[in-house]
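Submitted below is the structure of interest, expressed as structure tokens.
Complex shown without one protein chain; remaining protein chains in place.
Labels run A and B following the written order; every chain starts at residue 1.
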Amino acid sequence: MESFRRIADVILVLVALVALWQGLYWFVGEVGISGPWETVLYALDLLGQPQFWPHVRESLHAFAYSLVLAWIGGVGIGVWLGAHRLSGDLAEPILVALYSLPKVTLYPLILLVFGLGMPAKVAFGAIHGIFPVMIFTMNAVKNIKPVYLNAARTMNLSPGQVATTILIPAALPEVVTGLRVGFSLTLLGVLIGEMFASQRGLGFIIVNSIGLDNVPRMMAVTLMLFVFAALANAGLLALDRHLHQRV
Amino acid sequence: MLTNNTHAALAGVTRVYPAAAGHGEVHALGPVDLTLARGEFFTVVGPSGCGKSTLLEVLAGLSPANAGNTSFEGKTVEGRVPEGVGVVFQEDASFPWLTVWDNVAFGLRRAGADPAEVERRVRDAIAFMGLKDFARAYPAQLSGGMRQRVCIARTLVLRPRLILLDEPFGALDAQTRLLMGDELLRLWRETGATVLLITHALDEAAMLADRVGAMSARPGRFIDVVATGWPRERDSRIVARPEFGALTGRLWELLRGESIKALGHATGGRADGMQA
Partner (left out) sequence: MSAAACSSRRLGWLRTGLIVGALAVTETLCRTGLISKQVLIPPTEMAASLGALLRSGKFNDDIAQTLGCVAAALALAVIFGFACGVTLHALPRLRRALDPLLATYYAVPFFVFYPVLISFFGLSRGPVIVIAFLFAVVVMVINTLNGLDRIPRVLTKVARVHHMAPLDTAFRIKLPAAAPHLFTGLKLAVAYTFIGVIASEFIMASSGLGFQIAYTYNNFDNRTMYALMLFVLALVTIVNMGLHVWEQRLLARRGGR
């Protein structure tokens, strides 16, 4: 009963948001935004157009490569920083400073190194996502309670067993939180890259639509990105919460 | 039975926590009858989760009763904490952002006392609780026992006539607890207040009290109330007396079965305890 109520509440909030959107549309008119229904229709239409899909593929490829770099690089470096006390202590303030830096400031440098195109986009995405993954992983490893390791020693476990049965489960919840935050930021990085430094991809379509004054197309692609990001994040969040409950 | 000497009383008090997310109704306490005589030291002892804290909260006016009547100095208690009642909680309630001095002065300043009076009473309370050297320190710099002393001083400075303590020494080690018990007895004698203390430790209950109320497992009710017969001038050294051993033995006799129940195991075999 309680969970029905909660789901009903959430649906109510979503309906309120859509209503707000519609109200905004009536207020601003077609020049500014397009209404909810119109946008959904346009989006469905877009999905049926063959020339749309290469852009989707381009963005997905860039995102996938960046994500792999950010996740694996971030976890790898994070584990080392967490395990190796001195390196971790040295690096932490630097990492936090880099995390807060508007990375868009570094974009020209990346373009100069990689040139325009896919490698630059992947680099943008990766530098956005790698820092939170590193920071969360480092903290997860650092905060493994020493008493767990002592318990492991009393049980005569091999190093491999210690890693798989104790270290990974203990660190996993915080690492997953980092992966989740890294996911969103990597997507952000890739899209920003496409918005000003690419001729292909969903970010490009958005910017291009503004230039051509095609408001419905801009909003339709924005909506699609929003739905994708929200669903992916919801999935990761569910995993995140499930892991944290066990701890 | 209420008399003129009754300071506070609970009559037929029951407390049921309403159903919420994840669990149904919880019948935490009662029905409970209790009368506290003016100036007595009463301890409540019972297994974990039996409703001792609930009893204290109802008596203090922090929690409403579902049935029965709560009174303090002849007036019904409901909704708010009556003036003249002080409470010391189990968790550390010292304010980390204030110095020891400001912590202790907190209640007095809220009540609008004039600065000279505040200065005098806070100084006395801090000296009384042995915190003179730490008046300018922050709670984060003190040990757990000292932080509890700060909380007690903060309550003391308001000169409460009824002092309620909810497992105040729960977080401390056994030896510190005995010493804090001594402090509490000194405080009780010098202020003449009525004291109700909740504890799960049998020795603490037996040593401190004029009367000990043994509480059953949830829903908590008094199984028995034992008079200790101790003189007013007492301290932790009474644990050496043979009567002390008999007293704690009697309490355990009353409570052993309840503790097992609270632990969730089925009673069987020797659960009724060996007869002395």
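Structure notes:
Keep in mind that, in the parts below, a residue touches a chain if its C-beta (ideal position, glycine included) is under 8 Å from a C-beta of that chain, and two chains touch if they have at least 3 such contacts.
Note that the coordinates shown come from a computational prediction; the quantities given were computed from them, not determined experimentally.
Of the candidate positions A:41, A:64, A:83 or A:106, contact with the hidden chain is made by A:106.
Among B:93, B:146 or B:223, only B:93 touches the chain that is left out of the view. In the full complex, subunit A touches the omitted chain through residues 6, 9-10, 12-13, 28, 31-33, 89-90, 93-94, 96-97, 99-109, 111-113, 181, 183-184, 187-188, 191-192, 195-196, 203, 206-207, 209-210, 215, 218-219, 221-222, 225-226, 229-230, 232-234, 237.
The set of subunit B residues touching the chain not shown comprises 60, 62, 80-81, 83, 85-87, 89-93, 95-97, 106-107, 110-111, 138-141, 155.
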